[in-house]
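Left out: one protein chain. Kept in place: all the others.
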Amino acid sequence: MRLSYSKAITRALEEAMAADAAVFCLGEDVGYGGAYGATQSLRDRFGAARVRDTPISESAIVGFSVGAAMSGMRPVAEIMHMDFIAIGMDQVVNQAAKMRYMFGGKARVPLTIRCGVGGYLNAAAQHSQSLEAWFTHVPGLKVATAATPRDIRAVLRDAIADDNPVIVLEPLSLYEVADDVPETHEVRALGAADIKRRGEDVTIVTWGRTVPECLAAAERLADERIDCEVIDLLSLVPWDEPAVLGSVWRTNNLVVVHQAPRRGGFGAEIAARVTERAFRELDNPVARVCGLDTPVPFAPKLESYVLPGADRIAQAVRRLS
Amino acid sequence: MRLSYSKAITRALEEAMAADAAVFCLGEDVGYGGAYGATQSLRDRFGAARVRDTPISESAIVGFSVGAAMSGMRPVAEIMHMDFIAIGMDQVVNQAAKMRYMFGGKARVPLTIRCGVGGYLNAAAQHSQSLEAWFTHVPGLKVATAATPRDIRAVLRDAIADDNPVIVLEPLSLYEVADDVPETHEVRALGAADIKRRGEDVTIVTWGRTVPECLAAAERLADERIDCEVIDLLSLVPWDEPAVLGSVWRTNNLVVVHQAPRRGGFGAEIAARVTERAFRELDNPVARVCGLDTPVPFAPKLESYVLPGADRIAQAVRRLS
Amino acid sequence: MSGSHDAEGDNAGQLIAMYERMALIRDAETTLLRLFEQAEMPGFIHSYIGEEAIAVGVCQALRGSDIVTSTHRGHGHIIAKGGDLRHFFAELYGKAEGTCKGKGGSMHVADLAIGIYGANGIVGGGVPIAAGAALAAQLRGSDQVAVAFMGDGATDIGPFHETLNLAAVWGLPVVFVVENNGFADFIRVSEHQKIAHIAERAGAYGMPGETVDGNDVEQVREAAARAVARARQGEGPTLLECVTYRWRGHYEGDPQPYRTQAEVDAWKQRDPLLLTERRLRERGLADDGSLGAIWERVRLEVAEAVEFARTTPEPDPVSALTDVYTDLAVEDWP
Partner (left out) sequence: MSGSHDAEGDNAGQLIAMYERMALIRDAETTLLRLFEQAEMPGFIHSYIGEEAIAVGVCQALRGSDIVTSTHRGHGHIIAKGGDLRHFFAELYGKAEGTCKGKGGSMHVADLAIGIYGANGIVGGGVPIAAGAALAAQLRGSDQVAVAFMGDGATDIGPFHETLNLAAVWGLPVVFVVENNGFADFIRVSEHQKIAHIAERAGAYGMPGETVDGNDVEQVREAAARAVARARQGEGPTLLECVTYRWRGHYEGDPQPYRTQAEVDAWKQRDPLLLTERRLRERGLADDGSLGAIWERVRLEVAEAVEFARTTPEPDPVSALTDVYTDLAVEDWP
């Protein structure tokens, strides 16, 4: 079936809610279909008890979810823009992430936190952050994302079925992109990357909003006879090290691309790790193409200077070959 | 003069408050001397208006500080354990860090946030985190720390004099360590590393609580004729890339050590960056010795397994040479 | 006698001035909606139409040196506090001459020089910041007052609570102005809290609270003046709830499935400008001629500001790298 990214989210939620009465959704405007439309029609189908509008209270959204998850429910919380998770940060990192461990393995927190990720929308500094790096650094959390309708449907289903807290990043600027989505999805463990393009010369590892940028760059480079392999990680914790290493052993070159600022971004972890494992196999140091180390500015000219696009990615690849 | 780490903090605050009427302190128990004693006697000397006890309200502590800083004051906020900053996260990352940029350079936020860093204290998962990686990833913030009385005095003075928001990490398990502190301090820009030990074979880069662990490891290794250079970064944003690269060009080997979990820690940034700049000069991939990727457990035997100590550091260095 | 006569004259003058200020906001907002629809402006727009009496009534009670923090729905506050319209529009256009050099946009318009500590994209984000400005005033012994504007929805968020509690404990010179416009995003106030009046929350902090008709600019000004006077005299903070209604969707483009046109139309009968105009006429303070002149001035000012904003140059992309720190440079693309 052909679905937009946002309808693919709705589809995943519908499937999960239909399959398991423990699944419910909560968040700001979620009952009215969501600020960006990802939960449209859910309340009609499943009722207001399972599709819950909340006040503007991110600590409560996450905290209630933690308590409900510990009680055997499978909450799916929506954080409208990921930037706002800062309000509920304690409940994410000090509670959800640590409950199981602090309590000696006796708690389970099967919680999914869907985060709208801005950027590329001219929404300025407080509505444009892709904050995966905070959460990949917190043991106890899983972190996943997707760039296509097909993938977000799968990732969300897998996240909701996971018995651990999972942060899912949904790039809002991809919400309208449409694509084929399989009729059914078989739930599997999070963690497998998807090789979006096979290639022999350079490996590009990316996730989320920059996946289409990398693919566009790879197309251009193909014209220049540079053959890129584009790996979409989909899951950051855990991440598919074998897939990446396998590719790097062939191409001997790696570029990591992400929307978030470079300094301290998750790209650094991948670069460090791959270098630890494939130091002798690398022809060049791992290159990183990321957001510049500034807040995201408002004006289109400024924002597109700061955030990575196909041009910059292609340039970085050229520099390696 | 000989001062404990905690008295060196008091000294720095006293000096800054005496020198500039715009400096004031606020936080939980700060007026009564601080939960760990770092603000003792300050209220007696400077009065309750400038040494302010707050309720348990980390958003207000940071948020009031932001507003006061924008109004020309120089607040020094204390966050008792860095873990609690999660409650005030929005004001740190979405407000303090971004005000200047969002407002086109017209705001100044000269704010210092002193964070007690647990770990090595058997205080378990919610009182033991060293969360520098969150803040190094947020453009607009500076991040600094220190491991000795002399250094924390200097770093705090420099941070308070800085016109930007600075997060200062103070390892609580070092509070009782005593050392010589110079009578006076000349304020300078944050950013210079301190080479705590010169050596020719391997460079060890570290900061905060693991500085003494690295020095202890270097002593042991010296007996084995492995000559380590130990660089204490002191400042993470900005960090002293020239000092590190200069050292790595000589030793051709780098180990990065920090208390925080490895995955997504700031060590990854340093490893990635140094590899970008000194790929051909490195004999081995940059090694990282960090906290394991778990929450910090309570029991001494468990905690000391998880957090890095001199033994593990020495082992990692041996593996390179 | 002559004192009260002066006061009357003063009141009359204030009402006319407030009307003109409200008209300026209304015309600026109406104009920019049109421009936004024509895709002249990037980003998101949250319209202040229908709520003008609050910003204008409150700011009328302030001095130039006083501080305000604003919200995502901030245009009205900026204009009411005296923000320059040309640079305001230039900012919405993302131009180099914008108040924030194009880095902020609609959600972060600011002008620190005249005490506008900025629109804020985080709900409740400006609330502790206003209190911090008030703390600075208290520490310095200045008699500045700070005002935090916020929506009804913002009164549910944690930092609101922490701020009001601590501001009360410290007796800070700050006024918390709640613009209760009936909705937080798509949900009604009755769906996000269970109390009749938001001002009741003041009791939880031992602070005075008051609810006024937010469409009546004089009621707003008077209540604000009382609160500001208390703050200036060291008597601490106040929670002032102004009841109003959001004419437009939450954001431009909002399909608004959550309400009827009839409801919106009913509230339009209570248009704050209409109410004020009627009052001006009743008191003989204005007639068709003088009102026409006001609107002419306003339209001219807005049109000039738009013209400026449109024609002033785009920012240099590389300017994105500045203003992160006061001192450190940010690395450019390699």
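A, B and C label the chains in the order they appear, each numbered from 1.
The working rule: a residue touches a chain if its C-beta (ideal position, glycine included) is under 8 Å from a C-beta of that chain, and two chains touch if they have at least 3 such contacts.
Because the structure is a prediction, the values reported are computed rather than measured.
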Contacting the left-out chain in the complete assembly, out of B:Ala178, B:Ala192, B:Leu245 or B:Leu292: B:Leu292
Listed residues A:Ile9, A:Met70 or A:Ile160, member touching the removed chain: A:Met70
Listed residues A:Asp90, A:Glu213 or A:Glu269, member touching the removed chain: A:Asp90
Residues of subunit A in contact with the chain not shown: 24, 49-50, 52, 54-55, 57-60, 62-73, 75, 87, 90-91, 94-95, 99-108, 139-140, 142, 162-164, 189, 238
Subunit B residues that touch the omitted chain in the full complex: 28-29, 31-33, 35, 53-59, 83-84, 86-87, 121-127, 292-295, 297-306, 312, 316, 319
Residue ranges of subunit C at the interface with the undisplayed chain: 156-162, 165-166, 168-169, 191-195, 200-201, 203-207
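One rule holds in what follows: only the chains that are shown with their structure count from here on.
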Cα-centroid distance, subunit A relative to subunit C, in whole angstrom: 36
Residues within subunit A bordering two or more other chains: 83-84, 86-87, 124-126, 293-295, 297
Shared interface positions of subunit C, touching two or more other chains: 98, 100, 102-104, 108, 120-122, 125, 158-159, 324, 330
